[in-house]
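The other protein chains are all here in position, but one chain of the complex has been omitted.
So, chain A:
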């Protein structure tokens, strides 16, 4: 363990740690642009200069490319180093336009920060700046090449890290240009990360440009709810609208990056057509009126038909809290059934995966990255867990063999950022005792015997869940011996349902009475339910999600519920067809327009109280350990805590 002294502070770091990281570990930030912990060292920008006063090397050195060694005495404040950094930042700024006021990066710009930190505040260069033609890069990303300082972060990410081939660096010297061969949408499903990784405003998020500044945003640590990988994000909100979503570092899940779906697929959160008002028999009503009516309707149905003919239906979209309380509602209703899945196949596979995985065989992301072989079993990875493709790519680059088992017909195979061998069955994968091998499959709709066969191979396992919170759904299904709704309906065991964020297919609905429906989006259920209770999305609620490997992660409310202010009209543009008057009502109001939504589990808790039950708190009993989850931490694997039993 090398011991060195940085600015009079003794530091001990792991071998191979750079001086820059060593300094960061004691709270000293050395200005840098090209250096990024996730990327290979380029030492291209020359900004991270420090002076070594004593030790094995002396003089001005680039701290990002210099491994910490015993006996080093480093000064980040030596006049010579300060002068060097000031000159470097001055030359990096030579061609940079003075367009910060009209640049969407302004306020969250590393170049702004380090220009100030580097001591460059007055322009001496009076010559012409070099300029470029920008390219159209698709609907996600705006290109503004004049701002480029040639740190090469974008191309190192795009080609080396993410395996894209349609974006790169052209030209040489003062003509260096980062772009495509011809204009067109970027092909990589990870292209949005260029926004996060560019230290200045060359790449900005076109879907949220010019809406707000960094200091306007409300944001909180969140968890992406698009697939069961559970990538860490920060939704940036302004005036009740999710403007941008950026990646948040979690080395145990997504590293620094997120996929484009996580970043750009946010329209549904801001949708003015989202159902936001509680409704009773088609008419808008107060929330408590709707909850009362739902409780009354449940009680009446139970009295007339018996509690066992009623099912409370959730889905993998619910938070863990919602899933836990859902079962308590069923209890309060006198022993109604509870369902977390509609489809028997999905439930069977999801449940089997949750049962088979334990602390030893459930792969960590590191296990994927360091695997010697990886088998993708009939899996459309870019659909079911895109970020894992980058972990597989890391293994591939380190020499691992990748096999795609029975997956040639899947559409996304062409987009996989690594080469693979196609085989027909799992038997054709040379296991060799399973050492350092990983099998990745989607658990939903898989035969439990096949999953068990995979588990017996000795390889580490990744079983992607159907839906963002599938693992939690499987645990609760197991705990409450819940059945899939389709089976219960087929066996005529259920006559009526109360739905919470459930996507019950039309075919099942025709045989069912829907007593009440709570959701944040429209669907087939809504049309059949006489009572509608609007709920909050993950962006507007606190909650817990459990990802494919059993990692429980906390997400926080990042903004209040309500209609986005943008374009708000008299009727809160809630109707696409009806004509509206031209001015908002001139009446006093204290509530947020469209802000009646409540968290699903809280709606359930209110139902329980109306049904005569005790007030509930979701994370109690065996779940108590998750109450103190740190939203900014790495999450905890519940397998480790014995919660999966």
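By our rule, a residue touches a chain if its C-beta (ideal position, glycine included) is under 8 Å from a C-beta of that chain, and two chains touch if they have at least 3 such contacts; residues count from 1.
Just so it is clear, contacts and distances are computed from a predicted model.
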item: Protein name as given in UniProt for the chain not displayed, "Autoinducer 2 import system permease protein LsrD", "NADH-quinone oxidoreductase subunit E", "Anti-sigma factor NepR domain-containing protein" or "Carbohydrate ABC transporter membrane protein 1 (CUT1 family)"; value: "NADH-quinone oxidoreductase subunit E"
item: Contact partner of the left-out chain, one of A:5, A:60 or A:169; value: A:169
item: Residue touching the undisplayed chain, where the options are A:32, A:120 or A:180; value: A:180
item: Residues of chain A in contact with the chain not shown; value: 165-172, 175, 177, 180-182
